[in-house]
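Only one protein chain is missing; all other protein chains are in place.
We call the chains A, B and C, going by the order they appear; numbering starts again at 1 in every chain.
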Amino acid sequence: MKKFINNVDDILTESLSGFAAAHSDIVSLNLEPHFFTRREKAENKVAIISGGGSGHEPLHSGYIGYGMLDAACPGHVFTSPSPDQMLAAAEAVHAGKGVLFIVKNYAGDVMNFEMAAEMLPFENATVLTSDDVAVENSTYTTGRRGVAGTVIVEKVVGSLAETGADLAACKALGDKVNSRTASMGVALTSCTVPAAGRPTFDIDETELEMGVGIHGEPGRRREKMRNADAIVADLVAAILEDLKPTQGSEVLLLINGFAATPLMELYLLYNSAAKLLQAHGLVISRSLVGNYTTALDMAGASITVTLLDDEIRQHWDSPVHTAALRWQC
Amino acid sequence: MKKFINNVDDILTESLSGFAAAHSDIVSLNLEPHFFTRREKAENKVAIISGGGSGHEPLHSGYIGYGMLDAACPGHVFTSPSPDQMLAAAEAVHAGKGVLFIVKNYAGDVMNFEMAAEMLPFENATVLTSDDVAVENSTYTTGRRGVAGTVIVEKVVGSLAETGADLAACKALGDKVNSRTASMGVALTSCTVPAAGRPTFDIDETELEMGVGIHGEPGRRREKMRNADAIVADLVAAILEDLKPTQGSEVLLLINGFAATPLMELYLLYNSAAKLLQAHGLVISRSLVGNYTTALDMAGASITVTLLDDEIRQHWDSPVHTAALRWQC
Amino acid sequence: MRTEFILAAITAVNDAVLNSEAELESLDREIGDGDHFINLKRGCATLLAMREELAPLPPADVLQRIGMKLLSTIGGASGPLIATFFMTMAKVEKAGDISTLAEISAAFTASVEAIKQRGKANAGEKTMLDTLIPVANTFSSLTAVNAEPTQVFDAIQQAAEQGMLSTKDMIATKGRAAFLGERAIGHIDPGARSSQIIIHTITELAKQHQAA
Partner (left out) sequence: MRTEFILAAITAVNDAVLNSEAELESLDREIGDGDHFINLKRGCATLLAMREELAPLPPADVLQRIGMKLLSTIGGASGPLIATFFMTMAKVEKAGDISTLAEISAAFTASVEAIKQRGKANAGEKTMLDTLIPVANTFSSLTAVNAEPTQVFDAIQQAAEQGMLSTKDMIATKGRAAFLGERAIGHIDPGARSSQIIIHTITELAKQHQAA
């Protein structure tokens, strides 16, 4: 394992401190327990809080700021944060209109946020993101994972919250965006959890992992390496199979890098995916390409498609000012 | 070599097309010869044009747009673009006030831009960036390389050009920013040039390359892997040795990833570098952390420090709207 | 339940967990995200550091503080589940001293029940419950017939081991391994294995205290 670190035990604190220092115009860091808030507390809005294991940067701390999150709780690497963090973050940012948690659907995150929600003295609700179509959905199982589509949910809900909308409306829009969003990912290499010091899975030069999440967990299947168009075709097929969009639907296309895949390749994937979606009669009216939801140092990428409507498009386009997403302000 | 590609020969065109499609609100792509321009031609300003080998994305095409470049010429991977590209780009964006080329100091780039400048029917000037302090400067040699500091030069000069400043003023500010900017980089892995299909250099788990550029060329020396603070101390020492800032100087600190190093590590480096600069009595008033000048799929990072003054700070802060840098608009 | 025993168990479990580093890490690497050992180690280290603070407290408070502390230190899926276990034990202990084996068994069953609620899971889903549920069943049926303590501990150890091993052939329906579908088959669940190690360690300790 070769990484820019001092001691494995200090990675998180040092990295969070660096983030806080580099973006001190946008965020503040609380150290015990760990959570980030906006530098200026927002008033008269639902407090939007997310969080999850670290290692997915810029998710979630990079999305704190005007038009998106009020606070984020970073856990240890790939480990859900704990209820005390969420409670303290909620205490810090609650502005009288309730708290909305945006939680990626993993057993650990769900349970920790659930316990926080049970203890929280404020009105609250939770949007569970579950956009990963690599996993079959079912009410009897843990169900689908939340992956890169979470960024879209956070942006859109964050925008609505900024208008003063109430908790129920924010929750409803979050659920709607999640239900109209589908993602699937592919890994070319494993990632290395710093404390473990070795790659989570072994994979050779001729193979890829299809249907991976964002934790270095193995995907649905190991396959022979193929060319980009063939890989994209499989990912897009699974996404469209899930979304079943009608001809002429307007979509947002996100090509998300897992961290170690260069922009040159991500744009090549965009080119391939966009052509395919257009061939299916879809209109790509919004795009995002880059490392928005990562998996430590993994090489790979995911494709996310969101079916837009006027409401979602409007809230996607609205001003946002965070470390990782910024426009119109 | 495991990359998201179809045919090695098509990578560039496919990736450029993806970039153009994903950012069609900002840029237009011309295919023969290859160059990007702003979607809307700007009037009444010096035309700012950059370019260089591909593989450094988002440099330079990601910096086209209001407040920065008017056009960029992408060469093949790590290969300078050729004069016909620069001539065609200049023809497309020249707005009667002359053309300023911003060129990273490499023999190939310098000669190709020089030949274009000689053939160009418009008034023109060139700013050569040479911020890499890993290389000793000398008028008898090729001299220092231009690396990540180029982004800062492009941002600041781009802002001045937007005010209608004349060619001489833009050239002078570019030279000034370059002379107040110093960078140095370190690689943990090599990159793989797609057409070559294998890593440019071999390096094992216990080593790093100190003083590398952005082309997978070997650095100044091979060293044993050390902790982040020790690596940062060496980079910062070389930078300060060059800039010789006075106590209390105000600086911009850029931690630039070479592509495969995750944000978590880049922020950890920021934390380390910021503390060191502060201990040297410097005031970090502006920051940038991310993959802004990359080297294909290399793991590694560089540190860049620019000595600010009122003029540079003002042009750094001014509105910019490009694919990779956007604020205040 | 005595505070002294709980403190001794903390030390013993910490040792046992540290000794299983390679195995636990690789189990969670195979069908999870590789952090289960690290999560447990962090929890154990925190409890170890709390021993002095816990020593003077009554068992109900000790269990409650352990639960709250683990809730804020372990994180992940195992954190809230293990914390829930201790918080339920604390609640039962608070309601009335747990001292006989039968009482401990009842408290254990209630705490496992609380894990099931929290995780919305049951036996056969390839989780720690595949160790814990058989243990709870064995524990209560043997204490119901007033079996000898050593007999009870041996039976618990056996049930834990069988339960843990049974996860190997399962498809997971809860937790991270659920994302793997059939690829999870052939791998023991890390939480099932760590629970079994912990139960084995505590029952061994109980046997020693019994003998002494």
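Keep this in mind: a residue touches a chain if its C-beta (ideal position, glycine included) is under 8 Å from a C-beta of that chain, and two chains touch if they have at least 3 such contacts.
What you are looking at is a predicted structure, and each value in this text was computed from that prediction instead of being measured.
Q: Give the labels of the shown chains that the missing chain contacts, considering the complete complex.
A: The undisplayed chain, in the complete complex, is in contact with B.
Q: Among B:T37, B:T200, B:S249 or B:S302, which one is in touch with the chain left out?
A: That would be B:T200, which touches the missing chain.
Q: Considering the complete complex, identify which of B:D84, B:E123 or B:E250 is in touch with the unshown chain.
A: B:D84
Q: Of B:D10, B:E91, B:D175 or B:E217, which residue touches the hidden chain?
A: Among B:D10, B:E91, B:D175 or B:E217, only B:E217 touches the chain that is not shown.
Q: Based on the whole complex, identify which of B:R145, B:K176 or B:R326 touches the chain you can't see.
A: Going through B:R145, B:K176 or B:R326 one by one, B:R145 is the residue touching the chain not shown.
Q: Across the whole complex, list the residues on chain B that are touched by the chain not included here.
A: Looking at chain B, the ones touching the missing chain are residues 33, 53, 75-85, 106-108, 111-112, 114-115, 134-136, 138, 140-142, 145, 193, 195-196, 200-201, 213, 215-218, 220-221.
Everything that follows uses one rule, which is that only the chains that are shown with their structure count from here on.
Q: May I ask which two chains are joined by the most contacting C-beta pairs?
A: That would be the chain pair A-B.
Q: Suppose every chain is reduced to the average of its Cα atoms; which one is closest to the average of all protein Cα atoms?
A: That would be A.
Q: Give the label of the chain whose average Cα location is farthest from that of chain A.
A: C
Q: Determine the centre-to-centre distance between chain A and chain C, using the mean Cα coordinates as centres, and give it in whole Å.
A: Distance between chain centres: 32 Å.
Q: For chain A and chain B, what's the span in angstrom between their mean Cα positions?
A: 29
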